[in-house]
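One protein chain omitted, others in place.
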């Protein structure tokens, strides 16, 4: 979501590298920015997202922490109170829950509790989602559990350029931001132009225009939706694809505008459908577009079951066929 | 939700007392049942729900725990593995989050992880909701944060009789049950018949029949919805009221059946609307009843803001006027 | 009354846990004799207690901690006395305002004045304090207007002061959480190269929370300048300290690699000295310290609590003999030339404070309804804006009705 100005600065890089570059830029620009987490230092993180940062910015700014997520977020809050801007890493989605209390009870509420006196510019980075054949706890999509909580902002980039810019904006934000990184897209490359002027952090983007139906997704599912749109195009169906980018707030205006044109909406996410983002989007868009919708908003996502072992994840995760099936069902109304 | 057989055993009692009696019965019936939590022993809990139980069943079965919620749930899991059926109390809604990791990562998933070998019949009692003029963290409604998690069952009684029977059933269940107790209804009395035959735990109940619109609620909001229906009746509007009783699973069949008749639905809960139960209900009922609905499913609930200080809670919580306003809006379609 | 007197009651009660026989067993070794050389009065398994002022108001020598209060003047002692008296008065006023329905709840510090004033007065202006919900005496020392503490108990806000105004953080209700914030803040101080320090308050009950242990770990690993000040007031609502630990709490620190000390929490001089010692260690870059102030919650947990359900009154009566204010008064009367005038003036000041608190509280307006939507985010949030607008329209619809109905 950037306004590309034609400069030679533009570089093709993987999503993980884009975040790395973005963190580097933030560390350079503001001495108050810190990077904290398990193995983020010498190792550069298990996904190498923080690779080389400790070497260049020192142990005082790129901090290997004890293995205690509540402690990581809790001390980040204290550091923020002291004027720092910590970017903390949770090593995998399934390990954020020991920190959940500090996130929802303290990080989310302290600004309001202090009647605005205290600001907590903390970014919590969480590599999330499945599709990488990992063991348990390494493939979850818990974004709903954060979006329901007022005081937090929740975003997820789908590509390297957004990852770069959204990380810049998250760090600059005076609010706590839960930054979900689509780990299975870490190695996907795209052009990143560090001279571009980014659009607003919480605005959705029309990735592809279409007339028959809107697919809305964020993070790892955007690419899938583009593939779905390609496949559908071959069958003569014109699908619009939205990259929501932000889960809290959700950019309902952009979705509404799209649905008013296409009259059909499918929301796709990896997280379980039950109480997932799709529910909120379906409820609100149905309210906003009641007389426009030709079909109920459909949702494609995970089942109401623990994330399955790796050999089953393909069945569990939304895939091309499952989304196409939903497209057919929607168009059949 | 009981089949009342006319016996003299029926007693009028407050909701808190009904849970107390239910726990007593369970402790008597099964030596493996334990009650654990902060201040549940000598004090009988801050709401006296466990009053007298330690005196009668001893410190070995009614256990005052150290002040550590993760420890309470974590050791309850261990006790369940040993064959016990612990009923643990979280003192207030806002204090469940330190235990959140143990609940969603261990309690919810161990049955699946063990391919069914391990069962964890643990009940987590949580007095929840607002309306009692309390300080921060004592008025929250976090049920969505549990309903999204597969492996947990989530229920909430609205009256003393249900409280009695649903607690029996929750303890008998071989699945972990998050039992949300509507604390502002603790003192509301109703007939409890210990000889009755209870209906299924996860089935919704039609509290009041109506023809123009369905109000769906659970826990503390059921009473409000009944009052709304009364008020609406005076204006000649016939509202049906559903007590959902269970948030996971949700009894969509009963809601659907009602909506197919009334063609309008409003979901009311104290929890914030954004990513709340209303979203899931709206999304699914819209899908199931697309051609029946004359108006979008409306939601009345908390705002996307931390639960406010007590002097503002009346404005924050759904009240008679706000629900009536939604009724008017729905009927205006 | 000797040193033992303050701690004696516990020895008996702790025997319940002691039945296991393992505390102080061969393997557990020297636990409890860590600084056995410093004090001979505490015998055997009795944990050592730093005390500079006995319950009778006698000054006892202590080679280790006397230096930290060596140059204290009589005026300063009277100042500590005044702090305690006014804090107690404020606290009593709040309790009665709760009874009158002006507050929804109150958490009284009655009995813990010495622990709070002693530690609070040990802090420097540039230090930072992270309280629980009961540190009214510390707030007083930090210069927070006491009436500001009442907003959350009245239900008009969830925290009514600017934490950075007096380097006194908001009250934290979820027990233990603030110890991590304190540790993080202290890590920040160290990064800044400042020589300020942080005090994190928590209770005996809170000591069981995982967050407190994690705070110990982080502070030790990063050598953060933080003093963990645990007021062991013997009770966590209805649970006695044996439900949290089977050895004295101050010993917890050692296993995390930093020192722990138990001080008589009803001895304001002892609390002042020990906290100063700990703060100076922190300033010198020697890292965290745990101070356990051994004291007693004289009243109920909060105004919602009924302690007669779980504890005998004789316990409270026994602790009354160790009252923190009475003992300093004895000392002032017998060892300094504090005259009646001082006490009389203080009484008047106390009355005036009570009056002011009453008046301010009663005049405290309810918050504007739109406050619900304020400060949810620093940079705004589309949904909050939308809901605020809906709320405004909804409110306005009543105004319309009112107008229509000629109200």
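By letter and in written order, the chains are A, B and C; residue numbering begins at 1 in each of them.
Methods note: a residue touches a chain if its C-beta (ideal position, glycine included) is under 8 Å from a C-beta of that chain, and two chains touch if they have at least 3 such contacts.
These figures come from a predicted structure and were not determined experimentally.
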* **Which displayed chains the unshown chain touches** => A, B, C
* Identify the residue among C:210, C:324, C:354 or C:367 that touches the chain left out of the display. => C:210
* To do: Specify the residue from the set A:231, A:257, A:310 or A:331 that touches the hidden chain.
  => A:310
* Which one, B:17, B:185 or B:202, makes contact with the chain that was left out? -> B:202
* Asked: Can you list where subunit A touches the absent chain?
  -> 38-39, 41-44, 46, 64-68, 70-71, 94-95, 97-98, 133-137, 274, 303-306, 308-312, 315-316, 321-322, 325
* Asked: For subunit C, which residues lie in contact with the unshown chain of the complex?
  -> 17, 20-23, 25, 27-31, 33-35, 208-214, 217, 220-221, 223, 242-247, 251-261, 281, 285-287, 289
* Structure fact -> Residue positions on subunit B contacting the omitted chain are 60, 65-66, 68, 70-71, 73-84, 101-102, 105-106, 109-119, 150-151, 153, 173-175, 202, 248-253
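In this text, only the chains that are shown with their structure count from here on.
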* **A-C compared against B-C, more contacting pairs** => A-C
* To do: Please identify which chain has its centre, taken as the mean of its CA atoms, farthest from the centre of subunit B.
  => C
* To do: Find the most central chain, measuring centrality by the gap between its CA centroid and the centroid of all protein CA atoms shown.
  => B
* Structure fact -> For the pair subunit A and subunit B, the C-alpha centroid-to-centroid distance in angstrom is 32
* So what's the Cα centroid distance for subunit A and subunit C, whole Å? -> 41
* Structure fact -> By the touch definition above, subunit B meets two or more other chains at residues 70, 94, 97-98, 136-137, 274, 303-306
* Multi-partner residues of subunit C (at least 2 other chains) -> 157-158, 174, 210-211, 376, 381, 383-384
